[in-house]
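A single protein chain has been omitted from the complex, and every remaining protein chain is retained in its original position.
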Amino acid sequence: MLGIILYSGAVALIVIGIAGLVRSTHLFRAVLALVIAESGANLLLMLAGFRLGGAVPIATEGSFPLAMVDPVPQAMVLTAIVIGVGIQALAIALLVRVKQRYGTLERSKVTAAMELELNK
Amino acid sequence: MSNYLVLLVILPLLGAFLMQPLSQLLGSKQAGRKILQNFGRAVIAVTLTITYIVATEGEGVLQLPLSLLMGGFVVPVGINLYLDQFSLLWLVAIQVSLLILWPASRDIRQHLLLLVVAASSMGMALSGDLFNIYVFYELLAVATFGLVAQAPHPAAAVVSFRYLLLSAFGSVLALAGIAIIYSQSGSLNLAHLSAFVVNGETQFPLAAFLLLLVGFGVKAELFGVNGWVPEVYGVVSSRMSALLAGVISKIAVVVIVRIMLLLFPYPEASQALLVLGILGMVGGEWVAWHTAQRGGKLSTTLAYSSIGQLGMIFVAFSFSLTLGLFVGVALALHHLIVKSGLFMLSSAQLNRWQLGLFVLFGLSLIGVPPLPGFWIKLAMLQDLWATGGGLEQLAIALFLLATVVEASYLSKIISTQMVSPQFKSAKLGGNSEERRNLNLAWLYGILLFGAIFFINPLAETLHGIAVQTEDGELLRSVVLENSIDPLAGGEQ
Partner (left out) sequence: MSEFLFELNMLDSLLLLSAVTVAIAILCRVEYISGGVVTLLYLAQLVVVGMMISAGGVFSSHLTPQLFGYELGWLLDGLGLYFTLITVGSALLATLYMAGEWGRRYREQGKSFRALQSLLALNVFTMQLLLASSDLLSLFISWELASWAAFALMALSGGKGLKAALHYMIYAFSGAMLVFAVVAWIATTAVTAAYQLDINGAGILQFSSVAELMQQGIFTIPEQLLMLTLLLIGFGIKMGLLPFHLWQAPAYALSIGPAGAFLGAISSRLGLFAIIVVLFKIFGSITDGSILQSSFGFEFASVTPKTLLAWIAVATIIFPTFVAMRQNDARHLLAWHGIGQGGYMLLGLVMMDSLGSAGGLLHVFNHATYQAALFLAVTSVIYRTGTADLNRLGGLVVRMPLSFMTLLIGIIGLAGLPPMNGFVSKWLVYRSLLDQGELLLFVGAVIGTLGTILSVYKLIHNMFLGSLRKEHEEVREVSWSMLTPMLILSALILLTGLFPGIPLQWVAQGLSAVGLPVAEFNLGGVMADGGSLDMVIVSMVLFSGFGVAALIFYFVGGKSKRVNPLDNYAGGHFLYASNRYHYSNNFYAGLMHLIKPWYKNTFQRLERVVVTLLELTAESLSRLYMRPHSNQLALIIVVLLLW
């Protein structure tokens, strides 16, 4: 039961993020939506390794818990988060350039200006 | 010696990171600048030599594939690098293309990013771990974002941003797909996962395949996520377009094919690939025609054309018979050469000799004998007929129709070029970079023309590659049982 709630939560985050990405009218909001979506994906990945009632996957002297949460997805998620942060930073940097060039971050206006420049 | 395989990934990365301090050190002097210009190419030349050494060691990879463990960690806990004929082919393709198409710009950031591209694409071709492939893919993506943003076009930043959004969308999906696979199997190693599938323990759901397909398909110009293609090709330089369309897209396709072969060997997956391939083929070629009719830019037409061609490649790969692999690889290689050549010719107005070269590329693209494109198309048609099925017959009809459409817009472009004044003269026009590009086009043209005389041996080689690639047993046995531990003295 808990599993289903958690999974649907992760999926919902992804869906919300993607919906935001697709539908937002402001480019910065698109980036934020992307952040949400990535969080959702990371959460999904974490859940893949989650074991209910499992302990932290660290073996110390004396205690070797039998049921551990799977550490591999956690490692993956770390990597994914870092990648995500890097990409988001790049995105924002590009947005700064876009704002400098077109003066606006409204998606429709920027797209229109872009089309104009591409077809010249 | 085989340990040196890892240098293929490390050296370019190292080179990339070293470029910045090196430029501080050497940038002020004339000689120093010269060194910096050629640094990237030198690194790639080194890696190419290493590739040769590793591949010909012992019996040679052509006989037996090679699997190398990273850090000595045992599969499936650790990551392995897998070198067989298939990955060797793509490694060579990447490196040779980079050497040929390396830009001559003064901006070391381009060189730096291209080294990152080299490292990540070679990593993608070699890696045997699903998440590792994902990480390299992201690295490749970020490098391309940077390269696109640096393009000498006013709209470069916004185009790069849009490309980034689309690519990130794909990455999210891919990550979700990886999560599904991990949750069902507990492993990330391709060979290990493939063993699960073959033993009948798990069948990974189609949704996972679709997620991974869409995720990696962004770079591969898959239908649905290829909106970035015309925009990006419209802003980057010809050489970058050639690299993107020719090489980078193929690596993404290669990754998808490996995943499909090993993890999703059931008909629904291939059918999904077939459908998306057909849609991409039709969409790409039709819109290319539309663009040419309207007198749009050549780079836009070529962009849509490459979408169409990649659709055809997907259609070819969707048949996981050996013949399908053969056709797919042949088509991918052919497109690499022809598209690079075409992009090299797209920058300037062409005189009659160069236009003849354009015609050569165009004829091979649409499959006129005796050019190699014809033989590949023959094999593709035979492949489609052999598989039977209604969808495949529809694919044949659409494939042939798409070829006619290709012929139509290519001839439109050629006849437009024929009325330009540059056509009459035999002189070379354009600036120095354009002239260099045109010379490179000759290189590709000679390669293509020469291939006519070697059709039989080429076909045999590619066939051999296809057979080895399809052999999942071979991969599993090599990776799971015979991986080489670089730390220990010998085999595991």
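Each chain carries a letter (A and B) given by its place in the written order, and its residues are counted from 1.
Methods note: a contact is a pair of C-beta atoms (placed from the backbone, for glycine too) under 8 Å apart; a residue touches a chain by one contact, two chains touch by 3 or more.
Here the structure is a predicted model, which is why all the values come from computation and not from measurement.
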{"item": "Touching the absent chain when the full complex is considered, from B:17, B:73, B:353 or B:385", "value": "B:385"}
{"item": "Selected residue (touches chain absent from view) among B:67, B:85 or B:403", "value": "B:403"}
{"item": "Given B:36, B:93, B:195 or B:225, the one touching the chain that is not displayed", "value": "B:225"}
{"item": "Touching the absent chain when the full complex is considered, from B:190, B:214, B:278 or B:357", "value": "B:214"}
{"item": "Absent chain, residues of subunit B that touch it", "value": "166, 169, 173, 205-207, 210-211, 214, 223-225, 227, 230, 282-283, 286-287, 289-291, 293, 363, 366, 368-370, 374-375, 377-379, 381-382, 384-386, 396-397, 400-401, 403-405, 407-408, 411-412, 415, 418, 455-456, 459"}
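What we mean here is this: only the chains that are shown with their structure count from here on.
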{"item": "Computed distance of Cα centres, subunit B from subunit A, in Å", "value": "27"}
{"item": "Subunit B contact footprint on subunit A (complex, rising order)", "value": "14, 17-18, 21, 27, 30-31, 34, 37-38, 40-42, 44-45, 47-49, 70, 72-73, 76, 79-80, 83, 86-87, 90-91, 94-95, 97-98, 101-102, 110, 113-114, 117-119"}
{"item": "Complex interface listing, subunit B residues touching subunit A", "value": "131, 135, 138, 141-142, 145-146, 149, 153-155, 157-162, 164-165, 168-169, 171-172, 175-176, 178-180, 182-183, 186, 188, 231, 234-235, 296-297"}
